[in-house]
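In this view, the complex is presented without one of its protein chains, the others remaining in place.
Going by the order they are written in, the chains are A and B; count residues from 1 in each one.
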Amino acid sequence: MTNNVAIELKNISKSFGGNMANKNVNLIVNRGEILSILGENGSGKTTLMNMIAGIYFPDEGEIFINGQEVSIRSPKDAFKYGIGMIHQHFKLIDVFSATENIILGLKEKGRYNLKAASMRVKEISDKYGFDIDPMKKIHEMSVSEKQTVEIIKVLYRGADILILDEPTAVLTPQETQKLFAVIRKMKEDGKSIIIITHKLHEVLSLSDKVAVLRKGEYVGTVETANTNEAELTEMMVGKKISLNIERSEPQSCEDRLVVKGLNCINREGKKVLNDISFVARSGEILGIAGIAGSGQRELLEAIAGLQHINDGEILYNNPKTNTCDNLRDKTPLQIRDLGVRLSFVPEDRLGMGLVANMDIVENMMLRSYHKGKSLFLERKAPKDLALHIIEDLEVVTPNENTPVRRLSGGNIQKILVGREIASAPTVLMAAYPVRGLDIGASYTIYNLLNSQKKKGVAVIFVGEDLDVLIELCDRILVIGSGSITGIVDARNTTKEEIGLLMTKTVSNDEKEGE
Amino acid sequence: MSLFGLHIVKREPMSWYKNMFVRAVAIIASLILSAVVITLLTNKNPLQIYASMFDGVFGSDLRIWSMAQNVAILLCISLAVTPAFKMRFWNCGAEGQVLIGGLANVSVMMFLGDKLTYPVLIIVMILASVAAGIIWAVIPAIFKAIWNTNETLFTLMMNYVAIQLVAFFLKYFVKNGSGVLTPMEEYGLPVIGHSYVLNIITVAVLTVLVYIYLKRTKQGYEISVVGESENTAKYIGINVKKVIIRTLVVSGAICGIAGLLLVGGTNHTISTTTVDGRGFTAIMVSWLAKFNPVFMIFTSFLIVFLQNGANQVSTDFRLPSAISDIITGIILFFIIGCEFFLQYKIVASKSGKENN
Partner (left out) sequence: MLAFLISAIRLGMTFLFGSTGETITEKSGHLNLGIPGVMCVGASCGCYAEYLYLSEARMNASPILAILIPILATLAGGALMGLIFSFLTVTLRTNQNVTGLALTTFGVGVSDYMITKTGPIYSKGSRYFTTPLPFADDLGVIGDIFFSHGILIYLAIIIALLTSFVLNRTRIGLNLRSVGEDPATADAAGINVSLYRYSATCIGSAIAGLSGLSFIMDYLNGNWEYCIDAIGWLCIALVIFTVWKPNLAIIGSILFGALYIVSSYITGISFATKELFEMLPYIVTIIVLVFTSARDSKNSQPPKSLGLPYFREER
């Protein structure tokens, strides 16, 4: 029995700075077996796999390959032990053909022969049932074809242990089925496959065993045959933790933002938003829960005028004029000129919300510089605002003329949120506003959102921590693969309910009202 | 990157005097190397060489005026390319933009000089030069905005189109066939005191204006945002295409003014070498000054000092005048290279793998 074990992890731990990313993880994968690693965002799945692939080195614990203890210090070492990882972000060169990408960097003996390499690629793809043209250029390929190239790249190098990091996140259901068929073939061939995912039905239909991680800790491994969705969800989300975030009753709610039948198709031609309809009300926090990359960013950007909309309407009820404006196909500038006071805290703080090399005052100006007819910049007001935010939100900075890139993550976020709130918005959208922040800074942000709610602002909060969503929000909209899978009352819901909605795939146009 | 067990890490910003110190070391090191080169060629005492350089720049009233004039023109072109660079638009076409401005100027002098009254002529000259500079700069900008056409290569090519246009002009309109246009002093810009004063004043005013434009106006702010992060620019609703085109209009207009000053204010004629590579030198002036117009006064002075000084060295020691370009080149390598030590420090590598 023991000689059937392909890879074994014993008591693996890893921390970054003070953060424990993985703690005492134990795993066993046999030959010809598929193991799913299940966990929420930030539960440490990818870190763990990166340690097997040689990108990180564990602080503690041992790794055994075929019964031998090994030390994997680089991706090269990993290859040596027959481990290949397929990352979420493809590392492929656009203008190269599939074969060229597959053999890139290999030091094979003998003459360089693209034809022979293509034959081998064809062989491998025939063996496992891939459908790929070895001479096709990457830029002419669909996402699933690119993924295929990544998988063949690993197989070409002779990998016996394959790690796939959320491979289905970018695929359509049909493509997913095809991929699973291939994975099953590889299993029959005696390969060991580790697949990272948070889609429960995939776990159940594909894998032999499921290992669950929660906040870096190893919860346990169960045989897929002996478990069900409810048990896995509970293992994944854990027991409810009380956070004591204050929550007031919504006051004088009005429909502020009405989204109707929103559809968006991204540049790769994939449908990222599918028939989204909801209402955001004044004086209320609407939470948005979902697996990362399910369309949250696109939804907020569509509302902010940054994402092209293929179909649908975004209606804004202006409380001042009592008029109703359609924001669809309007640029951020036009939205502003309509008198819509929309604030947006984007997920990408330094790449979008702020300019890293500019100081705090100049970053304040981003929202206000255009005001007035003068040709010149008004510096007094933004400086006052900067000082005000630094004092009110206790931003730790040498002074207001410090470039924001030199501040810590929490302070950067305070500056961004502070600025967005300062324009007295009627709608405030915040994407993952507490990501990477410590407890103290997180609570500052929660309090800010709450005080905005009390002022009658319609707050839209995209979050990842279900405990926070349940305690902070009034209603929670759950989004899965670009569709709304449910809208629940935050006061009467459970983590399990949301967890199930998050991993549910919408089969028909089912819409839940309240 | 690690080499010989050494590791390069980004350093915290240093105080301004340390910054200055590193730059000074670089300049001194390069001066020493230049002196070594010249000493090897001439077997002269290096100190004599420095004395000669200094003499070449400050030795007489004429030399000081000439230095000031050269600084003014170089600074003017540097001011022109700066808004574009701040936006990360690599305008390598100042050479052509200035030249075409000068060509427009010369054309006005030649064809309208005897037809218009002097004040009207001056106004037409200014308008023509500026318009020509704008056209030459905005063509690549439009293609950049629409199709993201590589602006570095486009503007480079535009230089040579401008040079050939000037060559054509000289051959076609200079009737004696010599290809040399006699200066038309009578149609030049008005002279205030010394013949270079107007140029110097104009550039001084421009320096202040460009400084204010970049640091204090809304348009200048938009340029910075687009240059730093196009994503942020879109997020706050800046029309990036419009900013690109508008900025190159500004850039081209100042190039046109530089052409006006060179032709209308100084040479009163034109040749294919009127700009004399300053369109490229200006790129380095601007970059070394970190796109700050005030610092550019110093960097353009530094380069003119080197060139004029080295010219004097070549005269004094009977060396070819080309020696000044060689020395300038060497010193530029040092100054460009020293930026590295302002931003990074080299430390011994730690063993083991750090997370990245």
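Definition applied: contacts are C-beta pairs under 8 Å (C-beta built on N, C-alpha and C of every residue); 3 or more make two chains touch, one makes a residue touch a chain.
As the structure is a prediction and not an experimental result, all values here were calculated from the model.
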item: Option from B:Leu153, B:Val180 or B:Val294 whose C-beta touches the chain left out; value: B:Leu153
item: Among B:Val22, B:Ala51, B:Leu116 or B:Val161, the residue in touch with the chain that has been omitted; value: B:Val161
item: Contact set of chain A toward the excluded chain (per top definition); value: 75-76, 91-96, 100, 103-106, 112, 114, 137, 139
item: Contacts of chain B with the absent chain, listed as residue ranges; value: 1, 8-9, 90, 92, 143, 146-150, 152-154, 156-161, 164-165, 167-169, 171-172, 177, 277, 280-281, 283-284, 287, 319-330, 332-333, 336-337, 339-340, 343-344, 356
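To be clear about the criterion, only the chains that are shown with their structure count from here on.
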item: Chain A and chain B: spacing of chain centres that average the CA atoms, whole Å; value: 47
item: Complex contacts: residues of chain B adjacent to chain A; value: 216-222, 224-225, 228-229, 231-232, 234-237, 239, 352-353, 355
item: List of chain A residues in touch with chain B within their complex; value: 16, 56-57, 73-74, 304-306, 331-333, 335-336, 344, 346, 348, 351-358, 362, 365-367, 369-370, 374-377
